[in-house]
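Right, I'll just put the structure down here and ask away after.
Subset of chains shown; positions unchanged.
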Amino acid sequence: MEISARNVLEGIVENVEVGAVMASVKIKISPTDIITAVITRESVEKMGIKKDDKVSAVVKSTEVMVAKD
Amino acid sequence: MEISARNVLEGIVENVEVGAVMASVKIKISPTDIITAVITRESVEKMGIKKDDKVSAVVKSTEVMVAKD
Amino acid sequence: MEISARNVLEGIVENVEVGAVMASVKIKISPTDIITAVITRESVEKMGIKKDDKVSAVVKSTEVMVAKD
């Protein structure tokens, strides 16, 4: 399956924190960068996402902002 | 100014493509990863975003999905 | 590849309209429901999305609102 979202960053799950409805997944995409994804607890459970899994962080281009100093 | 968005990835602008309302900005965040940001043409012009600028791609955590093979 | 986005609706592309940066894709998911997806022109071209293609509309749960009369 190919998806239209332009941004797919491969990484390793560093940490999963689960609440009643939502969950936070920390994905290390490089030695210096960690991405935080907030998804449903249901997705974490159905996909069995856990520490050390090889996953990708996926972001639709319209959700990315640009900052400049 | 500090912002609540958890994901701030530093990079260099590779390419800017401008339409009537929207613009696409390609940001190289590592030798292998390029992030596409779709922002308004107005933001590109007001911030003067152009090739080779040092910028950051900023993404709110709730906008990040997780994919797994 | 499995993705954390909870909402995946299968349908047939009814129409594609392409601008300089963005494109609008109409997907018929049932005899009465058409979904509009606004994605980049680049995604439409790279994925070769065109009328009559079998595709899915994918939406992250945090992007869905609820309306009630």
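Residue numbering begins at 1 within each chain, and the chains themselves are lettered A, B and C in the order written.
One rule holds in what follows: a contact is a pair of C-beta atoms (placed from the backbone, for glycine too) under 8 Å apart; a residue touches a chain by one contact, two chains touch by 3 or more.
Quantities reported herein were computed from a predicted structural model and do not represent experimental measurements.
Colleague: Out of the whole homomeric complex, 3 chains are present here; how many copies are there altogether?
Modeller: Per the structure file, the complete homomer consists of 6 copies.
Everything below uses one rule, namely that only the chains that are shown with their structure count from here on.
Colleague: In graph terms, with chains as vertices and touches as edges, which category applies: line, ring, star, complete, or other?
Modeller: Shape = complete; every chain linked to every other.
Colleague: Same or different: do the copies chain A and chain C touch each other through matching residue numbers, with over half of them shared?
Modeller: Copies use mostly the same positions to touch.
Colleague: Could you grab the centroid distance between chain A and chain B? Build each centroid from C-alpha atoms only and quote it in angstrom.
Modeller: Chain centroid spacing, chain A to chain B, equals 17 Å.
Colleague: Indicate the whole-number Å distance between the mean C-alpha point of chain B and the mean C-alpha point of chain C.
Modeller: 22
Colleague: In chain C, which residues are in touch with two or more of the other chains?
Modeller: Residues 1-5, 40, 42, 60, 62.
Colleague: Please output the residues of chain A touching chain C within their complex, sorted ascending.
Modeller: Answer in residue numbers: 1-6, 37-40, 42-44, 47, 49, 58, 60-62.
Colleague: For the complex, which residues does chain B have touching chain A?
Modeller: 5-9, 24-25, 27, 29-30, 33, 35-39, 43, 47, 49, 53-69
Colleague: Mind pulling up the chain B residues that touch chain C in the complex?
Modeller: 17-20, 22-24, 36, 38, 62-63, 65-69
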